[in-house]
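Of the protein chains in this complex, one is absent; all others appear in place.
Letters A and B name the chains as they come in the text, with residue numbers starting at 1 for each one.
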Amino acid sequence: MNAYARRIREIAQRLLAEKRVDAVLGYRAGTVPMRARPFVARTPAEAGELTWTGFCVGNLARLAAGLGGRLAVCAQGCVSRNLVGIVRENRLRREDLTVIAVPCLGMLDARKIVTRMSGRAVTGVREEGDEVTVTGADFEEVFGRGDVKRDNCLTCLHRNPVLADEVVADPVPETGGGDIDKLIELWERKKPEARFELFTRTFRDCIRCYACRDACPLCHCATCFVNRSNPQWLGKTQDEPDVLTYHLLRAFHCAGRCTDCGACESACPAGIPMRRLTSKLESDARRLFGHEAFLSLDAKPALAVFSPDDPDEVFS
Amino acid sequence: MDEALIFSRLDVPRILTAWGAGRAVYIPETAGAQTAFALFNPERGLSLHFGNTTLSPKSFLFPQTECLLRFATRGPEAGLCQTEPLGAQKRLLFGVRPCDAAAFALLDRVFVQDDRSTDPFWALRRERTLLVGLACNSPDETCFCTAMDGGPHNTAGLDILACDLGDEVLLRPVTDRGRALLAEAAQAATGVPARGERGGAALGQAETRRMGAEAVMARSPFVPGLTLEAVSRRSQRTVHALGIWPRIAETCLNCGVCTFTCPTCHCFDIQDETKGGSGRRVRNWDTCMSWLFTAHASGHNPRPTKVERVRQRFMHKFKYMPMNLGGRPGCVGCGRCVRQCPANIDIREVLRAMDMACRIAPPSSLIPDEAVS
Partner (left out) sequence: MVSPHAYRPNIVAFFCKWCSYGAADLAGSLRLRYPVDVRIIRVPCSGSISPQFLLYALLQGADGVWVSGCHPGDCHYRIGNLHARRRLTLFHNMLDYVGLEHARLLFTWIAASEAHKLQQQAEAFVAAVSALGPARRLVKTLETCTL
């Protein structure tokens, strides 16, 4: 990872010094352990703070459209696809965007680490190749990277960025190795009553903070459906039907566009496994329509096109 | 029971069970990476080793969704409102951190200001909820209560403060209700009064732990020198016009995580919901981070972009609330927003930026008597 950080800084400093971009959107060190935070570097000196660790989670494409000017963005596979998305959805012009492509070996899940620490406070994490060393005041433990990797990274299908104006490293094996369709099997193999119970239990702790929506690069409507009042599509309460409807509609708005970046899951303060829902839509788009979101600038979102041979089973 | 009592740590479950007579008792429980208040179950026991709950305990007194009244939309009762029965049961929260208790004391000043503006929903729940705090012996990296007029062993807002001394637990009553509660505890288990040599030793240990906790915070790179002094000195207009805001706001997602996990945030939205012939008026938590928060019916929005909303949040905590509360910061330093902000926007850094900018900002031409110095 250190090599990545060095390359990113080099590239960013050069782009800024040559005035090829107005700003570089990347990450710098977080203020707490196991975090990296989004950072907009506007001068070569500021670019010296850019870093790259296994905690560069969240999705920078979410911030890219709002920053204006000519922007360089550090992007892994999923983020690069979302950048394609915001260009296609006319929120950013391709000529204003410089993609600093970062082939990704998978990010780490801070919550998995915290759970394994059983209450002991973590002060630092070192990543060396396939090993992750977690340190605290009076302990040090080593894990295999695969043990504490994020779930979506384990099943990632596109680890190499699909857009690249600058390249940080050589390409890596394209997939994470896991079976992405295994996630939906958890619920699909159960009976309907059990599925509904799982569904309600999964979203029980939702506090309607909308962090899932606000962390998602796909969510950019000028007026979100939750803010409509004429009609008011759903209540603002914490009552179960309101909460479940919110999540169903939010997930559905991502149908055919979701890159499974997991930003929604990272952002959720209640630790809700958001992807239980979005993964079903992603899987259906892939298996029913042969479609994966935003793999190239020419591709159209799954629901913006159709085929005469589309499955018809749902209709009588 | 006027004085503090020392109990064996092994007696704590028994004391909680005794306190549970006629009350629902809640304790913090950790599951994976989340810690939350849950109903005390003697069979599951309890642990005194936790940082703080993921969400603040404010929802016990200020639920996220609360029905205020009900009405009929049709028939002979149409238009008449029935206040929702305040069914607040008696409760006891054990393990409340001093920062969260200070937040309750702060919110008391918001919700119970005078006879005519008391919020009856808050007031009744407050009256029916006893708060037993657990002093902080090992603050988290993100804690900064000492910079926010608080402290790891502070008692403001609590009825009893418990201090973990290892094999023993020291229970210190704070209010009259706390004293009565402590007497109940003394019935359930043997409590040694904290006086004489034995008591002095225990009190000394507690004091040592308090100083240790404060020292931990003092060693944090974020806490020393963190103050509202310059912000309070400069005028509202000056703080509002500082040049720091756009950069602070640029990575904010404008979600509601900070506001909803914060123990002092208290904004809400009241709405009527109807179905068929009946309706109810509900109050839900609202967040100033939302565009809708200040959207006018005319379409105008005085906080149209992210920058205005982010600025508002920090000014509310560090300027407006101190102005309304005689200098008391609107933040208690619990650190939840620091830990949970998806973009890792750190309120400690923001306050320091505000402080430094206030020191060097030129005098305001509009407010001639602003205390610039």
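Please note the rule applied: a contact is a pair of C-beta atoms (placed from the backbone, for glycine too) under 8 Å apart; a residue touches a chain by one contact, two chains touch by 3 or more.
Being a predicted model, the structure only gives us computed values, none of them experimental.
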Looking beyond the chains shown, say which of A:I184, A:I207, A:A270 or A:A293 touches the absent one. A:I184
Which residue of B:A4, B:V282, B:V310 or B:C358 touches the chain not shown here: B:V282
Given the full complex, what residues of chain B touch the hidden partner chain? 59-60, 63, 65-67, 70, 87-89, 91, 273, 275, 278-280, 282
Touch list for chain A against the chain that is not drawn: 184, 187-188, 192-199, 225, 231, 233-235, 237, 239, 241-242, 244-245, 248-249, 251-252, 255-256, 277, 280-281, 284-285, 288-289, 302-303, 306, 308, 310-316
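Convention: only the chains that are shown with their structure count from here on.
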Take the average of all CA coordinates in chain A, do the same for chain B, and state the distance between these two points in whole angstrom. 31
As the complex stands, chain B meets chain A at residues 30, 32-34, 47, 49-51, 54-55, 64-65, 138, 140-142, 222, 247, 250-251, 253-257, 259-261, 269, 271, 273, 282, 284-285, 287, 290-292, 295, 306, 338-340, 342-346, 348-349
As the complex stands, chain A meets chain B at residues 30-33, 35-40, 58, 62-63, 66-67, 110-111, 114-115, 119, 121, 123, 205, 207-211, 213-215, 227, 235-239, 263, 266-267, 269-271
